[in-house]
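Quick one: structure below, then a few questions.
For this view, one protein chain was removed and the others were kept in their places.
So that you can tell them apart, the chains are marked A and B in the order they are listed, and the count of residues begins at 1 in each.
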Amino acid sequence: MQKIGVFVCHCGTNIAATVDVKKVVELVRYEPGVVFADDYMYMCSEAGQEKIIEAIKEYKLTGLVICSCSPRMHEKTFRACAEKAGLNPYMVEVANIREQCSWIHKDKEEATKKAVILARAAIAKVNLNTPLKEGESPVTKRALVIGGGIAGIQTALDIADAGYEVDIVEKEPSIGGRMSQFDKTFPTLDCASCILTPKMVEVNQHPNITLYTYSEVEKVSGYVGNFDVDIRKKARSVDADKCTGCGECSAKCPLGKIGNIPSEFDRGLRNRPAIYMPFAQAVPAVPVIDRANCTYFKTGKCGVCAKICPSKAVDYEQQDEIVTVKYGAIVVATGFDIINLDKFGEYAYNESPDVITSIELERLMNAAGPTGGHLERMSDHKQPKDIVFIQCVGSRCDSEEKGKPYCSKVCCMYTAKHAMLIKDHWPDTNITVFYIDVRTPGKNFDEFYRRAVEQYHVNYIKGQVGKVKPQPDGTLLVQAADLLDGKQINMKADMVVLAAAIEPNPGVRKIATMLTASIDNNNFLTEAHAKLRPVESPTAGIFLSGMAQGPKDIPETVSQAGAAAVKVIGLLAKDHLKTNPCTAQCDTLLCNGCSTCANVCPYGAITYDDVQVMDHGLRETRRVAQVNLALCQGCGACTSACPSGAMDLQGFSNRQITTEVDAICR
Amino acid sequence: MTELEKKIELIKEISGSDPYKCMRCGKCTASCPAYSEMDIKPHQFASYIIRGDLDELVESKAAWKCLGCFACIERCPRDVQPGKLVDATRQIVARQRGGDYLQPEEVPELLTEDLPQQLLVSAFRRYRR
Partner (left out) sequence: MAGSIMKYSYYPGCTLKNKAQDLDKYARSSALALGFELVEIPEWQCCGGVYPLGSDEIATKLSSVRALNYAKEQGQDLITLCSACHHVLKRVNDDMKNVEDIRTRANNYCGFEEAYAGETKVLHFLEVLRDVIGFDELAKKVVNPLEGKKIGAYYGCLTLRPGKILDFDDPENPKIMEDFIRALGAEPVIYSMRNECCGGYTSLKDPEFTKQRTEQIFDDSTGFGADCLITACPLCMFNLNKSDAKTKVPVYYFTELLAEALGVKEGA
């Protein structure tokens, strides 16, 4: 028989206001196995824990029941407390009389009755608990960062600087991400490339960082501390070891002049050749051949690039290569793009070349961009005199097919930035911003926006735009509402800029599935706890960095990247990880080899093996289930599915569950 | 519930729209072709209904001037469907005695040779209960 101690917590008034804790203590004192019962104001406090430790020592307790808040809050606390007193931590059970009792009932009598029942069930279970021992699993001291934008780059640098090996896998030919496309960044108006490219070079040269560009993660298996990842290195058709980055191939590619392959980096505002580097400061400075559009790969003709390459680096025969690498931790930093604007025909984006998105504007204003930094209309290359900015295109939108329900966070700031930069260069330009609200939630952010209004005289009008109407003379007429002055206005514009909603990069869902990482309906990866654990996925060993987790600007991205790095370092610094001992166990004498358990296991933790079994004096070979204890998360699916009862879950055995039910139904 | 509160609840029910979703962005007002004719603007209907400002609503011309063209409904980012709120207001007024905007006696004067039936029927449906 166990010697169980029961502690009932008041939790201030959280429990005590609705549950008569003293009565609970009275009623459970005589339950089978209980030798000690007490109540206290705050069991989780130092004083409360002292009481537990004293009781364990004095009454030589072999089991503990704590009636308190949810085990998600303090099970760990009480287990650690028991361990301190020399009691096996798995001889502790928590009866949740707060979230599942006092917080949801109003009637004190009812709530107290229920609390007693919950306590009884826990006591019945503890009577059957066994002192489980945690296992150990090793930790591979290498981290994987998926995504090579500013988030991925910063995370990788922080991990590498701490002395650990880290790999970056980036699907584009170069790292740099969205930030490399920007011109200047708010609120400091730093040139994006000037602050990004040094980091890109640092990443390339860092002894602890390996770059896999033009590569994608194809398969992930394993568990925290021991991931096995297949990386597909797509064929660049260029030998990176021979290439010097001279650029002759791109310069001479015939499709560069006569072709019509839109440049992804320049958002389709100009074309690029078939063999190309996305931008001049690309890291690595090795071009790729776009095989889908390359004449040689389509027709077998041309081959100019191979002929003129001074280093003989062009290799048409190059194949994709798959490498498998082991990692201890994985960081997802896959970034974002803007939404498709097909559902917003009222803004004439597809009709008029003079209606552009904010990212396209960044490319136009960038000195390395398609117009060399000259702001011109894409229709007639004249400089625009009247520019209208439309905010919240597709953000804060309730209709799923059209847009996104959330606020994209960065657009109010970047539009103020665009307006000021344009006014700075070309002071005669008239700029109007149509907004719903102006959101400036950062240090120096509101002052930044006020500068646009007070110093640069940007015209901010509260009200949305109904329609952008292209006119016969090539200008645009913007039909909008001025809500504060109570007017419907028709404003002439030479150029209209749409602040389109951001969304996580497509393809992130595939990655989340590979990692079994939580992802929400908006395709943002979910955190373990929105406030207290914002850079960790609920899946152990997966960490989140950057826009992949939620809309944020560059200062926040860099902060979060550092936070994710610290969590990774904390994991890699351990030599061993403790594994959960509440795992499934197969009684090989009962197992009939039906494979039901293996089919329902979400973690792929069960395999079938032929083992030697002694049954009734006969030695036999039988096909039975084997559980990989490191992969098993103790979910119990196999236990409930097993038709013969061979599979049981330690810590939550079939007997324990039935004894709890019996106690409840008494 | 007072009479007023009942009428407001009725407007919400008939319209099937939730005025609380409105974020006062003004896209409906920006899209409305009949804006110049309206005293209460499309974006204001939601707040009038939330405040229960029925007196001003029933006196408004706006309910009769709405063209029923669905531009505001198509473009509203919050699915408030302001056109439905306008129409529900119109119905509350039209369903009262003497609340019609068009009387049968007026029609003969307005008739012309080429006036299509569609015009008469639509006008009758919109201007009367």
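Keep in mind that, in the parts below, a contact is a pair of C-beta atoms (placed from the backbone, for glycine too) under 8 Å apart; a residue touches a chain by one contact, two chains touch by 3 or more.
The structure presented is a predicted model; accordingly, all values stated were derived computationally and were not measured.
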Touch with the omitted chain, as defined above, among A:L132, A:A162 or A:A348: A:A348
In the complete complex, which positions of subunit A touch the hidden chain? 342, 344-346, 348, 350-351, 401, 467, 469-472, 477
Considering the whole complex rather than only what is displayed, give the residues of subunit B touching the chain that is not shown. 13-16, 33-34, 37, 65, 67-71, 73-74, 83-84, 87-88, 91, 101-102, 106, 110, 114-123, 125-127
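Methods note: only the chains that are shown with their structure count from here on.
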Listed in rising order, subunit B residues that touch subunit A in their complex are 21, 23-32, 35-36, 41, 43, 71, 75, 77-79
Taking the complex as given, what residues does subunit A use to touch subunit B? 346, 392, 396-399, 402-403, 436, 462-467, 479-481, 483, 486, 488
